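A quick write-up on the structure given underneath.
Just one protein chain is left out here, and the rest sit where they should.
In order of appearance the chains are A, B and C, and numbering begins at 1 in each one.
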Amino acid sequence: MQRKTTDEMTLKEKELSSVVIKFVGDSGDGMQVSGNLFTSTSALAGNDIATFPDFPAEIRAPIGTVAGVSGFQIRFGSEEIYSPGDSCDVLIAMNAAALKSNLDTLKTNGIIIANTLGFDSKNLRLAGYSSDADPLGEVQAKGYKLVNVDLSKVAKETLADKGISTKEMERGKNMVALGLVCWMYQRPLDKVFALTEMRFGKKGDWAEWNKALIQAGWNFGETLELFNERYVVKPAPLQSGTYRGIAGNEALALGLIAAGHKSGLKLFLGAYPITPASDVLHELAKYKKLGVDSFMAEDEIAAICAAIGASYGGNLGVTVSSGPGIALKTEAMGLAISLEIPLVICNVQRGGPSTGLPTKTEQADLFQAMFGRNGEAPMIVIAPGSPRECFEMAFEAAKLSLEHVTPVMLLSDGYIANGAEPWKFPRMEELPKINPNLAKSVSGYKPYERDENFVRQWAVPGMSGMQHRIGGLEKENITGNVSYDPDNHQLMVDLRRKKVEKIVDFIPELKIVNGDEKGKLLVLGWGSTLGAITTAITDAHKAGIQVSQAHLRYLNPFPRNLEMVLNSFENILVPELNSGQLAFILKSNFNANIIQLNKVKGKPFLAREILEKITEINHGS
Amino acid sequence: MQRKTTDEMTLKEKELSSVVIKFVGDSGDGMQVSGNLFTSTSALAGNDIATFPDFPAEIRAPIGTVAGVSGFQIRFGSEEIYSPGDSCDVLIAMNAAALKSNLDTLKTNGIIIANTLGFDSKNLRLAGYSSDADPLGEVQAKGYKLVNVDLSKVAKETLADKGISTKEMERGKNMVALGLVCWMYQRPLDKVFALTEMRFGKKGDWAEWNKALIQAGWNFGETLELFNERYVVKPAPLQSGTYRGIAGNEALALGLIAAGHKSGLKLFLGAYPITPASDVLHELAKYKKLGVDSFMAEDEIAAICAAIGASYGGNLGVTVSSGPGIALKTEAMGLAISLEIPLVICNVQRGGPSTGLPTKTEQADLFQAMFGRNGEAPMIVIAPGSPRECFEMAFEAAKLSLEHVTPVMLLSDGYIANGAEPWKFPRMEELPKINPNLAKSVSGYKPYERDENFVRQWAVPGMSGMQHRIGGLEKENITGNVSYDPDNHQLMVDLRRKKVEKIVDFIPELKIVNGDEKGKLLVLGWGSTLGAITTAITDAHKAGIQVSQAHLRYLNPFPRNLEMVLNSFENILVPELNSGQLAFILKSNFNANIIQLNKVKGKPFLAREILEKITEINHGS
Amino acid sequence: MEVDSVLTQTTQPKVYTSKDFESDQDVRWCPGCGDYAVLNAVKKVLPQTGKRKEDIVFISGIGCSSRFPYYVDTYGMHSIHGRAFAIATGLKITRPELDVWIITGDGDSMSIGGNHLIHLCRRNPNVNVLLFNNEIYGLTKGQHSPTSEKGLLTKSSPLGVIDNPFNPPALTLGAGASFVARTIDRFSAHLHDTILEASKFNGTSFVEIYQNCNIFNDGVFESFTDKEAKDDNIIILEQGKQLIFGKEKDKAIVLKGHSPEIVSLSEVNETNEWLHDPQDFVKATLLAQFTYMQGFPRPFGVFYSKQRPTYDELFESKGWDADESEIDKVIAGKFTWKVD
Partner (left out) sequence: MEVDSVLTQTTQPKVYTSKDFESDQDVRWCPGCGDYAVLNAVKKVLPQTGKRKEDIVFISGIGCSSRFPYYVDTYGMHSIHGRAFAIATGLKITRPELDVWIITGDGDSMSIGGNHLIHLCRRNPNVNVLLFNNEIYGLTKGQHSPTSEKGLLTKSSPLGVIDNPFNPPALTLGAGASFVARTIDRFSAHLHDTILEASKFNGTSFVEIYQNCNIFNDGVFESFTDKEAKDDNIIILEQGKQLIFGKEKDKAIVLKGHSPEIVSLSEVNETNEWLHDPQDFVKATLLAQFTYMQGFPRPFGVFYSKQRPTYDELFESKGWDADESEIDKVIAGKFTWKVD
């Protein structure tokens, strides 16, 4: 192989405003590590970022098969980034299966960096190619830019003298790939090394070796005539401040911790593992030393019931699950609603119905959240729109719950739970105080006496002179004694509803975040579609289409001005990752021209899909 | 006391078209027995009838207290009777507590037959009257007709020589009351005696004694100047045929038995007791000898899961519960929806949320039935309108479920579950055959291949050559293999929805049952409000108000012509025993002027309440 | 913290009488129901626990027995069917200073609540479980329960129960319970003492209380309470004492190897003598087996009582030791960067 130095060749340098790359390989290939390091590097380079890991289905499949492919997608740019991108500019494919299952996400003319060894006949067979197939030849024929690199060989050469087995040496190939990509996008090597040290420690063999591997990858790019271009992605115009990367589940956990501390109450999590919600348990379980109590219960019912018990005891009780687990909590949610105690129920939604698609994303539990209980059982429902919003909205859920002494459901989903973005995180002193509506004076305490917001005072065991008994039977207004009185039942049903409706006074109005306040078309999303919608709107504006955007974070009750907002537009496009659940609710409540855009594929929207619909409506009108 | 014979006095005879009487006393006073015998007697007399028992809250309270009052209301008439009546003409009150808790249901100028001993100072105290209260005096002052009868004394006199204790003799007072009421309404004594024999046997002391007690009551009316009127209620113009009395829960059980037999499949009930659904289990448990399998499981989840197992094995799996139990079944319902197997889920609704009002009625689980599951999980939902319709609709639920191989939810409620009416019951040969869509040919069986109605063929264990594995994960179209494919998921979500929507071709259109086909006002009800609405409509028509009536028995999917029907009326009044759940769904689906009438008091509508609303709308428009 | 500030307003432990624990609610069980006896016994035990009223909490499920919390003037929750165990666990481990009682029925605890019961037993938080076993579903008016004897005719079993009944002491021992006892509504002193002992035990104390439902299952326990019959049908367990029973106190149960045998008192000797030792798991298991062993008297008393670390101790709930700056650190995480 002929080697040249960079000086000798004419290497074009091209400036890009945003790039999507995806590391894909076998579950054991360390793609998440490379991806994460590249993300941090890009963050330090000042780019805006969104990432999404793409794990294989639950069980580890045999090495080399399509079922075992693990990916990490990152989009970084000099402009604001709202989503990890519809399609990739660069695919780093460690084996044939990785290429096979991800080729359709690559842009026309996109670059494929193929790890040579991963495309040998054994790997082709494992990936399910016929014995005479030549996938790499085919992709070239299709016009993709193919860069074949023997990453394993570089790794082996780099670690040749370290006295470790070939297999272990080859494990370094993900770092070589990282180095190569860092070279392509001119990420400063010193920062990459610093990050590597943070991750693998400063001492120990692998700390050094990994740096050597990255350097080898970089050199490989530098010295080899693999590419005729190199790219520059300048810093994005981000707000100044200190940032960190955050995934939704982590943000959710942190939001709860912050809320607990701000309320002066202990945070208690009752949970039972379930994909994609388990990480919230894992995260909170770490902070016992700070006073966070987490309890893994025997099932979801026990989990919510333990949280109810904790709340009853004057703590901030929280339970976290996903669709099937939330289904099991239905009866106990009714109890919490009837008791009127604080409780935060987080549903990190996944594909349904039933066990469905555990590792895939969906927004199809909105109906369950709104309506899925026996009797008249209204509950506050809110939903974050992005990973970092999981922090804010978890905090908000706890705040509403404690201050209004009533359960709150928070709807996240697999997409924002695992997706990550930079976050200009707040300091605790910047966060509002939470004032749980605890009973204050002993004299004449009545458990179901309410204030002007229909909120009852919350007395907890240990408070002297306020002993009382409550339960799931209908309660007499004010006293809380069991009551079968017909009029009292009507009254209590109404009061519980009014209490939830009254929340409208405590939540922000809906804002038009993009576009005009009035017009032909409003795109109204909720939850995790925020990024894709924002990208689509931005693209639409670039294309000269007049369209506005608003995003619902409060689903029950709706913001006070929603009706006004809806009335300000001729058409309302409601994109949802379900068959039209929010649209159904809107239609019932408001007289607006609702146009649905639905996708139930276990995948987030592509911005393109939304843009197409916007364009279609724009043409049509 | 001065005695005269009937001949000596001028006793007016008054013809009435409909009468409401209520037997009320302590739980131990035998009110249900008197009520039931009077009902049967009136049935034999050719009247149309509706009855409603009014049990005390769950636990037997101390004798004589308001909490322990048990009542039995019957309305009988020479015209068609649709509901047990808003208010009573006659109250037979065995004690002070009975009067206290039922006085508000008595019509102005209504008759109170008061059992003297039940109003002694002890009973007044137990009923919560102050020591100087004179409730009987008060009711007279208010214009009610008070008839004081020492029923216990008559009973004791009648049984004086039988060698039983005074306490036992006094137990006969309910039969004395029955005899007296029979005299008032001229029920033929021979029929009453025959019915008494049916109930207590022809032999044995009490068989004879009861007849003597009834005779004594009759004689008491005959010989005493208690009343100046006696009443005639002529036979109603009922369709000719053989009738029986039927309560909703019994009808539900019988409908399932009939459906099982008609389908050739074994009926399997998996249930866990819960008020007001338990009677369905009790009823079905009796018929083991006919081939009905009933299984009392350890909880509601096991109950539905056992039913799923039974269905999976080729039986007609059924589960029955009420709100809180249905909540627990949520996850498993999702499984049945995903598996696409037959399953009938009956919810005998009660007051909610949570444990709520277990013995009271409500229609507030419609949302739960329609939307209460994770993911896109549509399910057929149907609801009977009266006790006897519980038979038809249970049969229909089973038929739709078996023929379309999909779960069906049936919504009954406490009111029709316990209420009873005459029923011209069908013979088995008159019922349609049910054709479960069982797999027929072995070759190339594909578990999720569908016919033109989107219905899959159902192969069950034991069928050779059709072995297959199914589960709650998303399934590949046709093969049923696990599939994570995005497009397949969308396809399957759509197919499951279309299958349910397609049911519209197999259900009857909505009929205007009363009034014109077009007009200003349609009253559209669902479920147990049928009787009260029909009464109100009939009354409205009598009052010259133009209003039409239609009743939804199919809630998902709606009948094909619902939109057309709605469009034929200026206003649609939707009375519901909830806060407006059907109204909400209608508003979302149709552009109609929906007016809600809601009552959440644990009690059925009074016809009057609906009539008032009709009148109000009529004036307003 | 807000809760604390209110909590510290509270008074010091008081000396209570049974009457102090009467609530303002009418007791609504059927006249003659065995539940009354248990309520009375508990109201007598509570003053002896040394706990302040406001630090005592009764959590129940659903059932006749589960109405219990309404009738004691402490904190209380009448929750949902079968879930009292889980609710009490969440409460106790976050507020270990509270005295937490669980009230449950045989259906509530062994049918729908079975899973939570066995998990409670293995975890061993310091709570007291009073299981009102009437071998029937009272509140729903008479269906068979998981403890109903085979063949029992009820509304739900018109052909007789075919399910083998659970043996509550055996089940809880198998699940790892650390304190297992049985008593009966009609022996008021025994009832009182057993509940008192349970309340003192540090760990989950499980007390099965035979409770007569005079409406739907009247007389199921008659052979243990009937003056004539009872002495031959019951055996009272007393620590360190022999297992002697019979009207004449002339029969004893001994161990032949690992097998229990009924002998006349005179046949007891050093090698076969069985002295009751509640710390002995195997003996407790054997006693539990008597429940359904033909010819053996039914044991009442403490079968097993052996302390081990409680779940609330191990769980180590504490307040926010952290000040805001520590939370700030957690929120910041390990890797941050600055944008100017």
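What to note about this one:
Convention: a contact is a pair of C-beta atoms (placed from the backbone, for glycine too) under 8 Å apart; a residue touches a chain by one contact, two chains touch by 3 or more.
Please read all numbers here as calculations on a predicted model, not as lab measurements.
Counting contacts over the entire complex, the absent chain touches A, B, C. From the set B:188, B:264, B:432 or B:508, the residue in touch with the chain omitted from the display is B:264, counting the whole complex. Screening C:29, C:58 or C:166 for touch with the missing chain picks out C:166. Contact with the undisplayed chain is limited, among A:278, A:319, A:534 or A:579, to A:278.
When you scan B:12, B:167, B:203 or B:427 for touch with the missing chain, the hit is B:427.
Within the set B:302, B:348 or B:583, the residue that contacts the chain not displayed is B:302.
For chain B, the residues touching the chain absent from view are 40, 43-44, 46, 195, 198, 235, 238-246, 250, 254, 257-258, 260-261, 263-266, 268, 270, 287-291, 293, 295, 297-299, 301-303, 305-310, 312-315, 317, 331-332, 334-335, 339, 424-429, 435-436, 438-440, 442, 460-473, 481-482. Along chain C, the points of touch with the absent chain fall at residues 112-115, 118-119, 122-124, 146, 162-167, 170-176, 255, 257-259, 281-283, 285-286, 289, 308, 311, 314-315.
Residues of chain A in contact with the chain left out of this view: 57-63, 65, 67, 272-275, 278, 281-282, 285-286, 288, 296, 298-300, 324, 354-355.
Criterion: only the chains that are shown with their structure count from here on.
Between the CA-based centres of chain A and chain B the separation comes to 48 Å, rounded to the whole angstrom. Residue positions 331, 334-335, 339, 471-473 of chain A are each in touch with at least two other chains. Of all residues in chain C, those touching 2 or more other chains are 62, 80, listed in ascending order.
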